[in-house]
Structure formats: structure tokens, C-alpha cells
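Omission of a single protein chain aside, the complex is shown with its protein chains in their original locations.
Let's turn to subunit A:
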């Protein structure tokens, strides 16, 4: 007989004989559990917070003082136009992290274990994405808070700003499904950020986030108008300044719905089939 942990057999036995069979976890419960997992992991590595806080702050300061004078006469003037736009960039850059995080996650052994458990499998991705909403909130709070400190004065008041935040979170949540899909198929996290930045940066600059499209050549104006990021920026800008018309907001919401309808099932499908062949 080999040596043993003292008493391990008896106690493992005692636990095994219960043979409980809890009912299958509901999709909601599984998603909440995955959200909890993300929050616990975040709690253990609070250093992630630095990225979420610093990145929006750096871009806000940089662009306001770099372009402000040239684009709008003064940084203060430019900030009134620019801040609702940079808020879009703040959350969109976070959605890229969503893809990187999902890729890091599913290449871990624990995801293979998840896939042998009988819960609603999309919860593993959905929980991640819901958790990222918290990051968007932090990034937006940071961006808008700094903007206010630098002299941004939203005409739409608190309600207008809150409505803009709500629309931006809906928009970012939908976009995060795109990067979730890329995160699932990519071989390594570096590929996710690489691929994503190639898509993201042209879209960011080819929008109405930084400048009004009126000075652009007409073909460029067409591209800027159909860019989903422009819809988000328009909604953000008009809501914050209290000038939003119905369609200013609706376009952002319709775009979000379309992106989600296409990419959420795609991401889930890719995840289910990942490494099964």
C-alpha cells in the first residue's frame, strides 16, 4: 500500500456518496456566473484598470491641445465638438480588448473544461461581454469627467449626457461581438489586436469624431456618413448638447441592432465549433 494524505479516502468518499444532481443552470444563471468570474479575475489583477483609465485620458489631452487651435480656433472651442466624439473612441478601443481577452481565455485549459459542462455554452462569451460593459462605464466616466474638468459644457445637461452614455454602451456592446468573433478565431491574442487595429483606426479617422465632414471631398463624405462610428458620434454629440432629433439617435441604435444580429450568432457559432475539427 502506498502512503496517503491523512484520511483523504474517507472524506472524498463521504463527499462522493451524496450523488447530488442539481438541475441544469439556466442561460441567465450561467451568464451571471461567467460575469462573476470576470469580476473576480479583475479583482485579483486591478492593474488592468490603468489601461482603461489612462488610454482615454491620453487621447483626450493629446487631440484637444494638438488639433484644437487649428480645427476650431481654440482647444476650448474644439472640446465642445470633440468630447462627445472621443467618448466613442474610448469605448471602441475597449471593445478591441474584449476580443483579446476572449482569445486569451479560450486558449486556456479552463475553457475546454467549460465545454464539457452541460450549461448554455454562449454564456461563456456573453458573460465576458456583459462584464466589459463595466469597463465601458469606467472609460466613459473618465473621458467625460476629464472633459468637464477641461471646460466641456454639455447643453443637454446631466440627462443628455446620461442618454449619450446609454447609447454608447449599447453601441459598444454590439461592436464587441465583432471582436469577440475575431477573438474566437484568432490563433493568438497578438493577432486579435493586430487585425482589429487595422480595421479600427481607419474607421475612427474616417468618421465625424475628429472633424466635421463638410470640408472633405464628396466621396469621402459618403464614406464618413455610412461609417457606423459616425452614427454613434452623431448620437453622442446631439444628445450631450441637447439637439438630438429622432433619427440622430435611431441610426446609432439601428446600426447597433444590425451588428449584433449578424455578429452575435456568428461569434457563438465559431465558439461552438472552435477546435472540434
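As a working rule, contacts are C-beta pairs under 8 Å (C-beta built on N, C-alpha and C of every residue); 3 or more make two chains touch, one makes a residue touch a chain; residues count from 1.
The working rule: contacts and distances are computed from a predicted model.
According to UniProt, the chain absent from the figure is "ABC-2 type transport system ATP-binding protein", selected among "Pectin acetylesterase-family hydrolase", "ABC-2 type transport system ATP-binding protein", "Carbon monoxide dehydrogenase" or "Spore germination protein".
For the chain missing from the display, the contacting residue among A:30, A:60, A:224 or A:268 is A:30, taking the whole complex into account. Residue-wise, the contact with the chain that is not shown comes from A:114, picked out of A:63, A:97, A:114 or A:177.
The omitted chain makes contact with subunit A at the following residues, 2-5, 8-9, 11-25, 29-30, 33, 36-37, 40-41, 44-45, 108-110, 112-119, 275-277.
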